[in-house]
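Here you go, one structure.
A single protein chain has been omitted; all remaining protein chains appear in their positions.
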Amino acid sequence: MSNMQDTLTRVLARHAGRALPIRSTSSLSADPSSAIGIATIKIVTEEQIQAIAFGSLGRAPNLIARLDPIGRDVTDLLPFARFLIEAIEHALEHEGELRIWVPHGETMAALDVLGHRYWRNQNASPEIVRMGEICRILAHEAIFAGQQVIADSAQLLRDHAITGQTPIEDGHPDAMLAWFDRAVTDPVTEARQRSRFPASGILVNTPDRRDDDRIEKLRKEAKGGLTAGRLSAVQGEIRRVLSAGVQREWDLMVAARAAFWGLGLPTTGLDTLIDLSRKRLSAALMQGHFPARRADRVAIELDELDSAQRVTEQSMLEADGAARLRAKRAGAVIAGHVLARNQPKRGRHPCSIDVETDQTVVRTRRDDKVVVVGTNVSGVVRDIAVAPSGGIRVRIEIMNGVRSTATLDAGTRIEIMEQAGAYVRTREFSQAAARGVWMFFGDTPPALAPGTWRRGSPLAIARRSRRP
Amino acid sequence: MMEIHELRQEEKELERRLAEVRSQLSAKHQAASGARFIERRPLRELILDTLGEARTPLNSLLIASVFKPLYERDVPATRFGTLSADEQRSFDSSRPRPVYLCHCLTHDRGQAMKRFWARSDWPLEDRIIGPMTGRVLFLKGAEWVIQLASAAGEGADADRLRFVAADQARDAGCQVQRGNFPFRDWITHIQAQITRYSESDRAVRVQAGSELATRLGERALLFGAPGELTSIPGTSKRWTAKSS
Partner (left out) sequence: MSLKGATALVRLAQNPRCEVLGAMVMQEGPETRFFERVVGTPYDREYGERQSSKRRGTQFERNAYAGDARLLREALAPMVGLQPDDIRVRNLLDDYPGTKDDARVARLRITRRLLADSLAGRAAPHLIIQPQLLVPTKPGPRPYFFIAPDVLVWMQQFGLYVPADLKSFVVRENEVSRADLARVRLQLGAQSLALMHEYDHVSGGKTVVPATGLLIFSHPNGLRPHAPRTEDLRGAREAVRLGIEAFLRHRRRIDGLRAGAEPYTVTTDLVPHFEEACLAQCVMSEWCRSSVAGRTRDLGDSAGQLLGNIELARVTGLLLGTTMAASDAEQAIAAELQRIANEYGVRAA
């Protein structure tokens, strides 16, 4: 979406007094029945979790309030560790089916730090170590575009709707929710009031409610020599404040999830993404998490991330008419009609089509791989020219789907978009590693052999190399 | 009739004797009662004795960290500032003392390093801080605390002292493992480092000491030479941007 579209949609949302959806389909598949939720409260700047709420959705969560999160004793985390291990075992039994709802990205960051602390910790119990590894795997999966495991409720709302407030205010989940609640008559004022208390996985610390400073003080008091009665009272208050804090985060997540599903967006066109996500998750859970450090492994991972991005974009454009409309206006999708079909032998190669569109902006270039939306037809752009009518004419050499009569016949209206490259150069980069290619592993570039150089600019050389 | 200076000498001697008796008294109390004796002597006396035992200047942060387990005394940072001011006032008064708490001095300008405390009855070169003396003093202080902890018996205070010693050992780069207190190894490690620096450091301090002794008066040699004027913008009516 362009900045102008974003801005004008915000104006409309302000006028309408409610958030406006910007997609016609959901980027998240339907929740499986095994969907769970996790919410956390951390100590600010320590990145230490001090409270967790977890459990199945639709039920009250289990709460852990940690009396001494910075201490070495992590037995208080065992219930969470066991819960997570059980959820993962269920996922492995069901081909990687797993859905975890979190209130916002801060929760995933907190779980990732938790994972960093314990996944290789020789002093921790096996369950805690496994919990750490699972957290790292989940955090890693969360960075892939189109993944279907982690449902970041705040980000989902931002990706699927626009409110009538500033983008920075949308960073506050509770303020954002004011725009999704039909019971709120003045979302502008309501949102600003709600933003007084943080909604980012930390305790409230306003002048009238210094929960965070209070907990700090109580923990310090608990370390001094207290009577049993006083210690019990102090610990009880710590638990009460932390439990209330993390329950609030859980409630926000539940409300945001309800608001998201309340948009009523169909969950179609996500099979490829579901499949990719489950395969990645299953592989990581069975084989372990190995952060890429070597140059070839980092290159492979970057390719994987890039590929996931492209596949997600393609899936979205194929499934979502609203997104496709915007892409068309930006020239990323070409909507036109087949002017002519050039196929000497029906149903066989070679085959090319000429497509004409009245769009004045197209971003397709020669040699781009393209697909026809909603079909199995794909090809390569061989020529782009201005049509006599004033529009644009595109010639496409068909590579797949040469037998499709309906799509390729003259007069058919079609939409064309770039085909996502899902290929990951695992083999190539691994071979480079095996050969110890200097570019990845050396410090000194090789000396160039003397020889004659081709004349002309690189552009001219490239043009000469093109297929006619 | 005794002359004034004779009376002053006698007063000094009596003060010294009084300090000695008080020190013996607290030691006897502690031994006799078997329970922890909460030290109530004036802070300056405790620090003088501590310095006397350590035989090296000590940083006020280190002093505060050991006073808690040794004497059950919390000494806030501001208390040291008051102590310094009191000690200077005492020096300026007509009632001399046999020994004063004083600050270490920078080797080049003889200015006070207010966190480093020494005794006035030490040779001047032992109260001077050269370019590497900060390192040496930290190491000597760490060594002293570890020795204290090593000699401490059992009990909550001994435990706390051990943790202070472990912190010092860790800061000195020793291997420190939870619950483990290899005092001898720590001391060996630290002494090797002290040996590395001590000779050249002493040479600098001795030279600086002889130069400062010719330049500074008695008061300045204890509490530091006064600082020169520092130009701060806007504090003078005549100040302009160009003169800053």
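Note that the chains take the letters A and B in the order they are written out, and that residue 1 is the start of every chain.
The rule we apply is simple: a residue touches a chain if its C-beta (ideal position, glycine included) is under 8 Å from a C-beta of that chain, and two chains touch if they have at least 3 such contacts.
Treat the numbers as computed from the prediction; the structure is a model and nothing was measured.
Asks: Looking at B:R41, B:R196 or B:R219, which residue reaches the missing chain?
Replies: B:R196
Asks: Using the definition of touch stated at the top, determine which of A:E169, A:E318 or A:E356 touches the missing chain.
Replies: A:E169
Asks: Just name the one of A:T75, A:T206 or A:N342 that touches the chain not displayed here.
Replies: If we include the chain that is not displayed, A:T206 is the one touching it.
Asks: Quick one: which of A:L12, A:A30, A:A60 or A:A233 touches the chain that's been left out?
Replies: Candidates A:L12, A:A30, A:A60 or A:A233; residue touching the omitted chain: A:L12.
Asks: Need a quick check: the contact residues on subunit B for the chain that isn't drawn.
Replies: 59, 77, 81, 106, 108-109, 111-116, 131-132, 134-135, 138, 142, 167, 170-173, 193, 196, 227-228, 230, 232-235, 239-241, 244
Asks: Extract the touching residues of subunit A with respect to the undisplayed chain.
Replies: 3-12, 14-17, 20-21, 43-47, 112-113, 116-117, 164-169, 192, 196, 198, 204-208, 212-213, 216-217, 291, 322, 325
As a working rule, only the chains that are shown with their structure count from here on.
Asks: So what's the Cα centroid distance for subunit A and subunit B, whole Å?
Replies: 60
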